[in-house]
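The structure under discussion is supplied below as structure tokens; questions concerning it will follow.
For this depiction, one protein chain was excluded, whereas all remaining protein chains were kept in their positions.
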Amino acid sequence: MELKNISAHLKEQLSLWHAAPITYQRGRVSKVGDGVVRIEGLPGRLYGELLEFDGGVYGMALDLTENGVGAVLFDAADSVRVGDGVRGTDTVAETPVGDALLGRVVDPIGRPLDGRELRTETYLPAERPAPAIIDRRPVDTPMETGILAIDSMIPIGRGQRELIIGDRQTGKTTIALDSILNQRESGVICIYCAIGQKASTVAGVIQTLTNAGAMDYTVVVSASAADSPAMQYLAPYSAASIAESFAQKGKDVLVVYDDLSKHAVAYRTMSLLLLRPPGREAFPGDVFYLHSRLLERSACLSKERGGGSITALPIVETMAGNISAYIPTNIISITDGQIYLESELFHADVRPAVNTGLSVSRVGRAAQHPAMKDVSGTLRIELSQYREMAVFTRFGNDLDASTKRMLQRGEQLVNLFKQDKSKPKSLFKETALLLAYHENVFDGTDPAKINEAGEALLSFLHTACPEAERAIDGTGRMDAGVRDALTQAMRRFSERSE
Amino acid sequence: MGELLSKDMIADLVINLINIVILFLVTKALVYKPVKKFLEARRQRLEDEAARAQAGQAEAAAAREQYEALLAGAEEMRRKSVAEAQNAARAESERILAGAREQAEQVKREAAAAAELTRADAVQEAKKDIVEMAVTLSEKILGRAVTEADTLRAAEQFFEETNV
Partner (left out) sequence: MKHCVITVRPETTKETFEYICTKARARFGANVGFSRVDDPSIIGGFILQMEAGVYDMSYSALLRDARRHLCG
């Protein structure tokens, strides 16, 4: 619309408007405290309906009884008083969706947090049913994280739910962020949902994404630790609705829920204040359903439903490595695999600190590029054998040549999997490094310097074999000719390095 | 002739002949054989040295060939390295140029989008201001102009048209 057309536009809009009585239900606040409100009257409300209080404060109806409604306030709880009027809006909590959200930071009800106005015409309810069985198709397309340890041994597919679990400060968010950074050329839209995080942490995440140019294809939904439990409860569902709006148009979406432990705690807070009976660890009885209905919305959709996919990377924080606790076991049983991060590995400078023994991807090699499949088949076994043998070396036994060789190769592999943060690797780089490992290119290299050697090799291959790089990155395959060219180039590199 | 060769002279001749023979034999034994041996040894030595020199020459020739081959190989490697380095530099400069071009395009696109956003914001702001003014004006006018008849008419219209 141009400035000169404003009056014509307004006249047209006015012609479409008719004066009609505005009808709504109205109740009265009978009790308020700790962000929870009890309302008299207001019959016929929907579960999860948005309620408007006098003064412009919003809340959500979560407890519907014959005598009234229990609601949680989204914010400004100190401005609601007993006796205030409340009206129903006849709509459940909604979130704005669409392309206008790309590059934006919003709260769970769609209010922009980045200081700019948000204009969008489409809204979706935060709570929506998951796709039916008939509306899904098998997961068969890789979702590359750019992290060698994950893409080679714990491959994730588009439409999969892969849990990232570990103690605090073990690199869980880093893995999720690196996965987002690696989607730059892939066309995947990313959504980072921060639940109960410190505002400074969220600011740091946004800065990392902005510096890497990832905000162009990312939406950040934030309900920080300072927000009400209701906002923290709603945040992941809003993120899922935003993801669904893209997936239904055929796009692939990656959603990170950081983290669902805090989400469960927020829901527990709300439930206890609404006087719902507490269960195990004081969580309400439907805490499993809280996460199952969220994660079931991540799926690979059939062509009839748009053909897109939603890949979920939920994050769960454990205490003292206890993955047998209530919430972690719930979510492990819901997801299609987990990436387990260990503090011991992290402090031993093995980063990412992935415990490949306990990590698994239930989709597995079905969602792996053929090039990666060719070079990653034996890695888990080799690492497992290395770990077993490494225990015995502590006793100072004399080792035979084959054992020494196994230990040497295992050490090479462990160091090869170390990766700096915010430096995701392309498929070609990952494949080339593993091929070099199999071709013994790193024999004779100090294991502590193997990453430098790997970088030098990749730099050499970038100029010596550009066609191979294009072939692997473009098609995901490494045919015999490409493999031969790479192997010969690696031999030339080895000779030059000697 | 009898007066020419006397018995003394014949005896002297015979003795001289015997001396010569004896000298010959002694010389042969004491001088000729060692000298011959010495000469033979010298000849052998010279032959050996000639053979050694020839072998050394052949070795040197072979070594020279080897070194020349190595040099040629090194030269080839140097040429290849230079070519690879040149290709690398060319690829790198192309990559940097492409990156810079892409960045410039991105900046242009962002500037255009920002300008469009600013224009759209300005239009939206203007629209909001106009509507706000119209509503405020209406409120002021209606506040003065509303009559009892208007309220009665509103009530009639409500109860007739609305099914409550």
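Which chain is which? They are A and B, in the order written, and residues in each are numbered from 1.
The rule is simple: a contact is a pair of C-beta atoms (placed from the backbone, for glycine too) under 8 Å apart; a residue touches a chain by one contact, two chains touch by 3 or more.
None of the values given here were measured: they were computed from a predicted structure.
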Original post:
Which residue, B:75, B:105 or B:132, contacts the hidden chain when the whole complex is considered?
Top reply: B:132
Original post:
Touching the missing chain, which residues of chain B?
Top reply: 127-128, 131-132, 135, 138-139, 142-143, 146, 148, 150-152, 154-159, 162, 164
Subject >> Residues in chain A touching the chain absent from view >> reply: 10, 13-14, 16-17, 19, 21-27, 41-43, 87
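We take it that only the chains that are shown with their structure count from here on.
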Original post:
Between chain A and chain B, what is the separation of their C-alpha centroids in Å?
Top reply: 44
Original post:
Given the complex with chain B, which residues does chain A contribute to the contact?
Top reply: 1-3, 6-7, 9-10, 21, 23, 117, 119, 462-464, 466
Subject >> chain A-touching residues of chain B, taken from the complex the two chains share >> reply: 84, 87-88, 91, 120-124, 126-127, 130-131, 158, 162, 164
